[in-house]
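Yeah, one chain of the complex is gone here, protein chain that is, but the others are all in their spots.
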Amino acid sequence: MEKILIKQYKKPKLNSPLLIGGLPGIGNVGKIAAEYIVEKLKMQKLLEIFSQYFPPQVFVSEEGVTYLVRNSVYYKKLAGRSDLMVLVGDFQGTTQEGQYELSYNTLEVLSKFNLKTIYTLGGYSMGKIVESPRVLGAVTDNSMISTLSSLGVVFPKGEPGGGIIGSAGVMLGLGKELFSIDGACLMGETSGFFADPRSALNVLKILSKIIRVEMDLSDMEARSQQMEQITGKAAEEFQQRSQQREDLGYFG
Amino acid sequence: MEKILIKQYKKPKLNSPLLIGGLPGIGNVGKIAAEYIVEKLKMQKLLEIFSQYFPPQVFVSEEGVTYLVRNSVYYKKLAGRSDLMVLVGDFQGTTQEGQYELSYNTLEVLSKFNLKTIYTLGGYSMGKIVESPRVLGAVTDNSMISTLSSLGVVFPKGEPGGGIIGSAGVMLGLGKELFSIDGACLMGETSGFFADPRSALNVLKILSKIIRVEMDLSDMEARSQQMEQITGKAAEEFQQRSQQREDLGYFG
Amino acid sequence: MEKILIKQYKKPKLNSPLLIGGLPGIGNVGKIAAEYIVEKLKMQKLLEIFSQYFPPQVFVSEEGVTYLVRNSVYYKKLAGRSDLMVLVGDFQGTTQEGQYELSYNTLEVLSKFNLKTIYTLGGYSMGKIVESPRVLGAVTDNSMISTLSSLGVVFPKGEPGGGIIGSAGVMLGLGKELFSIDGACLMGETSGFFADPRSALNVLKILSKIIRVEMDLSDMEARSQQMEQITGKAAEEFQQRSQQREDLGYFG
Partner (left out) sequence: MEKILIKQYKKPKLNSPLLIGGLPGIGNVGKIAAEYIVEKLKMQKLLEIFSQYFPPQVFVSEEGVTYLVRNSVYYKKLAGRSDLMVLVGDFQGTTQEGQYELSYNTLEVLSKFNLKTIYTLGGYSMGKIVESPRVLGAVTDNSMISTLSSLGVVFPKGEPGGGIIGSAGVMLGLGKELFSIDGACLMGETSGFFADPRSALNVLKILSKIIRVEMDLSDMEARSQQMEQITGKAAEEFQQRSQQREDLGYFG
């Protein structure tokens, strides 16, 4: 068996397409944002990726139908702009080798569509709930910084300090070194404690400008507000309890 | 050395055979059931699978004779029905790669016999002893649900929540995606605490209807009752002790 | 780089040779015994095995000279009997795949010398110091049991219960299944707490009859007695202290 098996369903002619990559990761920010784009833009399935680098697992639907875990790429032709491809999926490669191989093979097959730029999406873990989460950026070529900055992406000096680990980093690194394709990583600040639609919403707002496509973000806004209420209440309660403990300090 | 080595012993012509897969797993339900079928139907050995994906180990018989660990496939021709193949063995692949490769290679060699449907057997861990354990199902195509339901397989909404991990899942997933062979997983509810012949018996009762072969289940019934006595006593004692503790609650 | 690299130094014509395998393991029994044979019989180096399945390590001699870790095979022609080959080395393969590949590749290259029988040596862990440690046996074909029994090898029913893991087992298993070469494993009972020359001595006494070569065992006897004195004293002291504790039991 090939370590990576790609089933291609369509052979569209694409106009110097952009690739958006959003696989599971910190706060699931990238996955939530990328899947939202696929849904809202009613994108077409281009190909599916099965691999030994994913867990040996099938999911089972509500009705009882199995589904072998995979990554998928969707596409959409957009008049007067670069066309769009989006990578989504159930898992990142579970080993170091798998991370490299999956990124490489995905890029190899997509480069045949004349892939122009890669945008990988991810979460940037803050370890606490942030009031106004930003979207941080990292680029393969510093000529991209000014444009992205003007669209709201932040490039704070020396962040992210530890670099970018996993698919969001390796796709850019291999794209640059082996395919001569430039790209950027957009990282939504997130607590990292739970799946974070608010961070995904921030990423989507900027991404929508990058790809020059207006998207209906109302569903994500609703999910984000819902999340904020829950975490807001949790934070409030937490604060109240801390206050009470403080009041009783002498008796603690 | 090939990572997987298959020694084929026979070249029978089979009539659109069904494959039953029962490797070690939760409660060893699948293995117990599948080995019982091989024994009761006096099936013939078709092939043996040796692999680096199994532990580097020989078993030693009572008499002192070594036996390299392996998986095996047995077959039986059945007049007027689909013929039968059964996969049994000492281990599942011990790595993610091994799970995929072993399932793929097994399917590849068996597909040459015009394999029609795959039934993988497993245990479904309940984390407690259940009074009337059911047999849950998951299928690769929802057209199979009604027939299996009519034979007693249960499809509770949203179960199994975590999907199916290991050989029982991957065989179905790869069968569907790469070999266009449909199949189902039959999962006997089990505590998961020990090898569970009672759960295997439940699976066998349904399986016997699926393959349309009457099997003498008396031996498995005996093992099941023996097991029930042991666990029943254990449960009873446990309950009595709990009761006593409760009676002494004030003094605890 | 090949995963296993074999440097062959000689091309002797051997008379249906026996292979003795003694790699590091429980109590280092096999390694100690096999290296003793190489030394006492002044055997010639046949080949060396380097591999990615060994740790990435060089040893450094007393003088400061590096030595890449390896396995080695030695040989000796013996008039009127089967010739002899001995496998010794610094490590067993450190992964499951490595265990299979190393055993397979070693057998493959040695089978070209018309290899007749394999004897793997190992320790059998007792978890305590045994007064009269025996040598247990396991064979690939039960026709070998009577001869080995007559030479002092013991075949207790159902031992070793867990089978034989690692090189000593896989060499036999692959030899039997893939090279049609029979063999036996000789396991010296040992506490398993330390390198055990006494157990190695027991194995050597029997092995010397099997290969029909008289060996000067005096050096190993000396090492064995030295060890016994040390462990004997340790055991005595331990017993005395236990006694004292018992005497003071009321005050403990």
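Each chain gets a letter, A, B and C, in the order it is written, and its residues are counted from 1.
The working rule: a contact is a pair of C-beta atoms (placed from the backbone, for glycine too) under 8 Å apart; a residue touches a chain by one contact, two chains touch by 3 or more.
Model, not experiment: these values are computed from the prediction.
Asker: Omitted chain: which shown chains does it touch?
Answerer: A, C
Asker: Touching the hidden chain in the complete assembly: which of A:62, A:97, A:216 or A:237 does that?
Answerer: With A:62, A:97, A:216 or A:237 as choices, the missing chain is touched by A:97.
Asker: If the hidden chain were put back, which of C:15, C:52, C:125 or C:225 would touch it?
Answerer: C:52
Asker: Since one chain has been left out of the picture, which residues of chain C touch it in the full complex?
Answerer: Chain C touches the chain not shown through residues 1, 3, 5, 7, 50, 52-60, 62-69, 94-95.
Asker: Going by the touch rule given at the top, which residues of chain A touch the chain that is not shown?
Answerer: Contact residues on chain A toward the absent chain are 93, 96-97, 99-101, 103-105, 137-142, 145, 155, 157-160, 163-167, 169-170, 172-174, 176-178, 185.
By definition in this document, only the chains that are shown with their structure count from here on.
Asker: Pick same or different for copies chain A and chain B, depending on whether their interface residues overlap by over half.
Answerer: Mostly different residues form this interface, as fewer than half of the numbers used are common to both chains.
Asker: With chain centres taken as the means of their Cα atoms, state the distance from chain A to chain B in Å.
Answerer: 38
Asker: How many angstrom lie between the CA centroids of chain A and chain C, rounded to a whole number?
Answerer: Measuring from centre to centre gives 54 Å for this pair.
Asker: If I count partner chains per residue in chain C, which residues reach a count of at least 2?
Answerer: In chain C, no residue touches two or more other chains.
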